[in-house]
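Note that this complex is displayed minus one protein chain, with the remaining chains in position.
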Amino acid sequence: MDSDQLASRVADAMLSAEGTGPAWGILIEEARAGYCRLSMELRDDMLNGHHIAHGGMVFALADTAFAYVCNGRNQRSVAAQASIIFLGSAEAGETLVAEGQETAMTGRSGVTRVSVKTSGGRAIAEFTGYSRAIGGAVVEI
Amino acid sequence: MDSDQLASRVADAMLSAEGTGPAWGILIEEARAGYCRLSMELRDDMLNGHHIAHGGMVFALADTAFAYVCNGRNQRSVAAQASIIFLGSAEAGETLVAEGQETAMTGRSGVTRVSVKTSGGRAIAEFTGYSRAIGGAVVEI
Amino acid sequence: MDSDQLASRVADAMLSAEGTGPAWGILIEEARAGYCRLSMELRDDMLNGHHIAHGGMVFALADTAFAYVCNGRNQRSVAAQASIIFLGSAEAGETLVAEGQETAMTGRSGVTRVSVKTSGGRAIAEFTGYSRAIGGAVVEI
Partner (left out) sequence: MDSDQLASRVADAMLSAEGTGPAWGILIEEARAGYCRLSMELRDDMLNGHHIAHGGMVFALADTAFAYVCNGRNQRSVAAQASIIFLGSAEAGETLVAEGQETAMTGRSGVTRVSVKTSGGRAIAEFTGYSRAIGGAVVEI
């Protein structure tokens, strides 16, 4: 199993173990070492009072991509901090795509950048996650 | 109607108009000018693969408090950016309480700090939201 | 020596040991447990091309207050991450005042909020710092 296969297996295992993935309809489009792309279709129960995607749901999708990326070496890691910049709005029925890329890894600290766009390519948000490895593995290999 | 009553009415209107509030079981404990306190009970479908609250749900609760605070003058406002620091974990059945306070307002820009704790007072996260007023009102008065 | 005196002594020791404090003209107005207030007068060499305070100098002042606060228990701590929201501009000759307050401390992780204003009270920036204790003391007691 190479590093890309390991990262993909970790992402699959995380998705199947979490309550949120199925609740949010998260789909893994691609997962490999240092990279992950997820999609999620916006439903009415994900909208705020202006009938656009709630910032919490945009963050939740990006944060999920971040989690799969930063755990991809099968070294259990948690989010220490995250920031998000909101750039555009999206409506029910639109599909959001989050593309995460690890940009730094030093000791136990990692940084993952995630871009969230609609499937048509409209910019929705830019997210930066800061992770810490806490010891242990995600999946048995 | 004074500024506290207005802020409370805005929060109620926002909660009843949004899809996420009912979906997440958001309760408004208190809402007044520049301040809001919300609670949310953690369910299985809000947990990540480690069976603790997903960071996305912790953020979503804080972001909801931020939205009610920054719209509390009945000047329609949106989140431009937000940051969150994760300090502890919480499990299904626990109730999270988010307490938001506006700390600055200059022109159209506002800053709201939100602390998220369990109902027992354990620190879960500290959130900072940056809002922009975009014109228009939230409720008719 | 009580906790307020200890925090004050740590701040004094840090200022006298650092190259930046004298270079930037940092003054400690007050330092006590969990709290610090600093001032800095803006000089021409702290301005950007628009002849207003460079964001880097505003951050540097806030970050200095953050460092004094998060080390105030005499447990050596470092900045892991920080965020800043810029709210207003300031000119040469104006004095910036940074007021830092610890808002959470859990295990080795701390959160400090810093407001930067002019001495006249105009809002310049809101800063949030995330610190980690790394072991060891700042001053011998």
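A, B and C label the chains in the order they appear, each numbered from 1.
Keep this in mind: contacts are C-beta pairs under 8 Å (C-beta built on N, C-alpha and C of every residue); 3 or more make two chains touch, one makes a residue touch a chain.
Small disclaimer: the values here were computed from a predicted structure and weren't measured.
Peer 1: Thinking of the complex as a whole, which visible chains are touched by the chain that is not shown?
Peer 2: A, B, C
Peer 1: Of the residues listed, A:Ser8, A:Asn48, A:Gln81 or A:Thr118, which one is in contact with the missing chain?
Peer 2: For the chain that is not drawn, the touching residue is A:Gln81.
Peer 1: Even though one chain is hidden, which residues of chain A still touch it in the full complex?
Peer 2: Residue positions of chain A that touch the missing chain: 81, 83, 85, 87-88, 103-104, 106, 109, 111, 113, 115, 123, 126, 128, 130.
Peer 1: With the missing chain put back, which residues of chain B would touch it? List them for me.
Peer 2: Here the touching residues of chain B are 80-81, 83, 109, 130.
Peer 1: Contacts of chain C with the missing chain: which residues?
Peer 2: 13-20, 22-23, 43-49, 54-57, 59-61, 63-64, 67, 78-86, 138
The rule we apply is simple: only the chains that are shown with their structure count from here on.
Peer 1: If you count the C-beta pairs in contact for each pair of chains, which pair comes out on top?
Peer 2: Greatest number of C-beta pairs in contact occurs for A-B.
Peer 1: Roughly how far is chain B from chain C, going centre to centre by Cα mean, in whole Å?
Peer 2: Taking the average C-alpha coordinate of chain B and of chain C, the gap between them is 28 Å.
Peer 1: Round to the nearest whole Å and give the separation of the Cα centres of chain A and chain C.
Peer 2: The separation of the two C-alpha centroids amounts to 33 Å.
Peer 1: List, in ascending order, every residue of chain C touching at least 2 other chains.
Peer 2: In chain C, the residues touching two or more other chains are 81, 83, 109, 130.
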